[in-house]
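Notes follow the structure.
Only a single protein chain was left out; the remaining protein chains are all shown in position.
Order of writing sets the labels: A, B and C. Residues in every chain begin at 1.
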Amino acid sequence: MTESDFEPKIVGFLCNWCSYRAADLAGTARMKYEPNVRIIRVMCSGRVDPTFVLKALSLGADGVMLAGCHPGECHYIEQNYKTIRRFKMLKHTLRALGIEEERVRLQWASAGEGALLASAINEMVDQVRKLGPLHWSGNWMDDEGAQEAIQALPSEHAEAMEVPA
Amino acid sequence: MTEKVGVYICHCGTNIAGPVDVAEVARWAKENLKGVALARDYRFMCSSLGQEIIQEDIKNEGLTRVVVAACSPHLHEKTFRSACSKMGLNPYLTQMASIREQVSWVTEDRAAATEKAKMMVAGAVRRVQLQVELQPTEVPVNPNTLVVGGGIAGIQASLELADAGYHVFMVEREPSIGGHMAQFDKTFPTLDCAACILTPKMSDVGLHENIELLSYAEVESVSGYVGSFDVRVRKKARYIIEDACTGCGICIEKCPKKVVDEVFEVGLGYRKAVYRPFPQAVPKFPVIDKETCIYFERGTCKACEKFCPTEAIDFEQTDSYVDLNVGNIIMATGYDLFDCTKIPQYGYGRLANVFTNLEFERLCNAAGPTEGRIVLRDGVTEPKSIGIIHCVGSRDKNYHPYCSAVCCMSALKFGHLAMEKTGAEVYSFYIDMRPLHKNYEEFYDRLLQEGMHFIRGRVAEVTDAARLPGEEGKIIIQAEDTLIGKQRRIPVDMVVLLGALQPRFDAKETGLKFGVSAGLDGWFTERHPKLDPVATMTDGVFIAGTCQGPKDIPDSVTQGAAAAARVQGMIAKGTVLIEPIVASIEEARCSGCRICNNLCPFNAIEYLEDKEVSYINAALCKGCGTCVAACPAQAISGAHFTNDQIFAEMEGLLYDVIGSNGATAKSPQPVLEPA
Amino acid sequence: MARSEDYAPDGFLNEVIEATPGGDTLVTCLQCGTCGGSCPSGADMDDTPRRLFAMINAGMREEVLRSNTPWYCVTCYYCMTRCPKQIPITDLMYTLKRMAVREKLYDDRDAPDWSSSFVGFVESYGRSFEFGLATRYHLTHSPLRKVGVGPMALEMIAKDRMSLRPDKIKGVDQLRAILDTAKSLEGV
Partner (left out) sequence: MRYGYYPGCSLTNAARPYEISTRAIAGELGLAFDEVEDWNCCGATEYMSLNKTAAYALIGRNLALAAQSGMRELVAPCSACYLNLRKTDHYMKKYKPLGKVTNQALAAGGLHYEPGSLVVRHLLDVIVKDVGYDAISAKVTRPLTGLRVAPYYGCLIVRPDFNGGSSEDTEYPTHLDHLMEALGAEVVDFPLKTHCCGGHMTQISADTAYELIRRLLQNAAEYQADLLVTLCPMCQLNLDAYQSQVNRHFGTDFNLPILYFTQMIGLAMGLEPKELAIGQEIVSAASALRKIGTVEEIEETAQARRKRDDKSLPMPRIREG
């Protein structure tokens, strides 16, 4: 597939209270944006387990967007701070797997920021379009680096979580 | 398991049917998606006719799952859930795909829109088949209510509830209720005196059989959940035996120690070491201020004790604790005034005759330190000219970006009072005049007629450095008169700074204590800014008054009443349904690592020492799912948002890359599938 | 003088924003006048900064660039630190000066000439040269004003506070190379 006609498939995890409402608002305001992002609603960005992201990529998504309330504005008080920590951890894992960091994006969007979310989606789609399709290194099982990264995942993940908010 | 899924594609008139080929989506779903028993498209699914179609199919076709592709679930999820439950289908066995907000309204190209719609339907179809029946749990509601804060909002809420026959516990931090309103002189735009309208309500609270007032007290801790909160209140030692005290005030009279009153008189006046903030205080009992009392300092004096006719003084008194159980909580914790010394160019604290809005209220107030005479810091001289500065710390990215909402009107009020009492020339320096409630604009017009001067320009600096003749000995206000486009210097005798309203210094901790979140600016966050302004994310906890954002007295009263009405609704119903979307721990899998324990801001997770596993109190859980994602052993699952359900939705959304069997060409089957 | 219907908004505004670090905040101006009120030389300005910003918004290019306002900026940064919208006003003034110079749109020559004489010495010696400035600039500009400035200069020399010879750095060539590249990069 050549870059020109490549249309990335991106999975978006949006929190129910801010970002999903931002998507609603973008719609109500008829803001046009790229159709490439397909949205999954979660109650809080804190629900997004980094393995979701890896799973999405392994299933053939070319990128994943996480969106939640701005830090300090979480409807569950402070859970999105945990998202920040997880996201750092996730990027680290992706590096280990040799996946371009630009394929994942953490976006804050409050319920009023439909325009922001729409432009963030467009940005990301362009970015991933440039990167081209995600070529999984065949079967990860053969790739040692990948293996280690995956094995390390839960424990690193736990560490990331143990840091008090 | 084989489910029979019914798929319904809504046209929403042309809203969806225009940009999306709805018939094609329906056809495609029927032909390609596993488990789809039937797929229809209809003009308005939310209409009663649309709902009936679904209900008929459940009856005749024996559907076990329903997917509606229409607008955002935030609009009609409830509608379709109840439509299904009427036919005996558990409401949690339905799923919506938001193909209007997320597809038809935001996508240019029809083909692309139709394609995206298909994928979203596929996601919903996959997901819904893994959804399980859920039952909301029903808990009783304790009819007693806790009101935190005895300002006008808290007072209003308490009286509404008490008059309706419900018991209220009111906790107030200060020795008396009344809040900021008790410090004010007149109230805009009607100019009726604050005390005249407030004190009757205060004494109503004090005397009301249904209100238990805990003044000079603070909430220590809150646990439990809607319907049944356990609250621990700390009553600070008053060193006065309330049951014995008659409030005669002899102790105050005899106390030899006079100190500056930093709270009620905002540093402008004096009080005794044993004091009552103001004469009409409720409750009437005074307080001995340990910090300044001579006896506590030197071990001698006890003048108050000697003269007290009812032996109500008790220097041995200590803080005491009261444990309450309430069904609902109303927070009306109010605001703090901006610290005007943070803007040195306005001279507050350096130039004697620069005052704050609250100080000016006390100067105007007949019960204030000057018996209502508006005078300079020397306490005798009447100002011949007064400058009022708006937006001090408001509408300023360096301090508070928001508008404090009340300043424009207090400026007008101050202008009127000052001209009436002193005949001084009054200048208001404003950015924008915002008199935006009933009869406010009329009040503005009145002040224009009364000859108050209005200069449109944010003040640059207030200085005593005379530059031109006539400035000597005056305070000079320098600003650009933006309507003329020239710099002006106005020499005045007195300056009043309209300091911003800002969140209480301890708002954040308070919020955490009650499970209420605050925005970046520190004000408490309501559940919905327009449609649910007094509820919070924590069921059973409501907010009223300025703790939610700057507002004036009418608005605070409105919110107090609104919160009370919400609580009455809860009480009248008697029970409350708790959303089943909560997390639960599978003991067998829990390694007892306790990582999840401190992740929960609602303290829903506790560690069971005996079993060495963690346990989630469903009633406390708000269902955010953070612990679910954090559990290294995958022992926690979040109802209605299980890993399997989310993975399934993901597979559906990626149907075009995966194909129907759920396997992807790109990678071996699920690498990180939970064991 | 352009007529109102000739004003083309946006174009000019964006130019100004582009040429100023952090200039994008300009669009948030409240027109509150804190800048104009704070400006030490505000009294001598054709337009207060606030008014200038409104004119920029209205696309009044020529009027803005002819205004003496930027040239009366003493770079005290009061406007910038007091601005409730944190607009980098002082930097905007620099931008307007540069535009005015490039488009030769200034009525009073003094300020631009002073700047260019100063810069001239810096570019040839790597250091400023006060005596050179005093002579070159003042001899060409309204000698009247130098009533007393002459004696003052002499006193400075007498007090050993003004050297008659310029101070030249070793790396003048290196410096010129840098400055020339900079200019070409900025497209001037």
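What we mean here is this: a residue touches a chain if its C-beta (ideal position, glycine included) is under 8 Å from a C-beta of that chain, and two chains touch if they have at least 3 such contacts.
A quick note: this is a predicted structure, and the numbers were derived from the prediction, not measured.
Asker: For the chain that's been dropped from view, list the shown partners it touches.
Answerer: When the full complex is considered, the omitted chain touches B, C.
Asker: Of the residues B:31, B:209, B:316 or B:378, which one touches the chain left out of the display?
Answerer: B:378
Asker: At which residues does chain B meet the chain that is not included here?
Answerer: 260, 262, 267-270, 339, 341, 343-345, 348-350, 352, 356, 359, 369-370, 377-380, 463-467
Asker: In terms of residues, what is the contact footprint of the unshown chain on chain C?
Answerer: These residues touch the chain not displayed: 19, 21-22, 40-41, 44, 71-72, 74-78, 80-81, 90, 94-95, 97-98, 101, 110-112, 114-116, 118-119, 122, 126-128, 130, 133, 137, 145, 148-149, 152, 155-156, 159-163, 167, 169-171, 174-175, 177-183, 185-186, 188.
Heads up, the rule we're going with is that only the chains that are shown with their structure count from here on.
Asker: So how far apart, in whole Å, are chain A and chain B when each is placed at the average of its C-alpha atoms?
Answerer: Here the centre of chain B sits 31 Å away from the centre of chain A.
Asker: Taking each chain's centre as the mean of its CA atoms, how far is chain B from chain C in angstrom?
Answerer: 49
Asker: Mind pulling the residue numbers of chain B that touch at least two other chains?
Answerer: Correct list: empty.
Asker: For chain C, which residues are in contact with chain B within the complex?
Answerer: Checking each residue of chain C against chain B gives 30-39, 42-43, 47-48, 50-51, 78, 82, 84-86.
Asker: Please name which positions on chain B make contact with chain A in the complex.
Answerer: Going by the criterion above, the answer is residues 72-74, 98, 100-103, 105-109, 112-113, 115-116, 119-120, 123, 511-512, 515, 517-520, 525, 529, 537, 581, 593, 595, 598-599, 601-602, 622-626, 628-630, 632, 638, 641, 643, 646-647, 649-651, 653-654, 656-658, 664-668, 670-674.
Asker: Taking the touch rule as given, give the residues of chain B at its contact with chain C in the complex, in rising order.
Answerer: For chain B paired with chain C, touching residues are 345, 391, 395-398, 431, 456-461, 478-482, 485-487.
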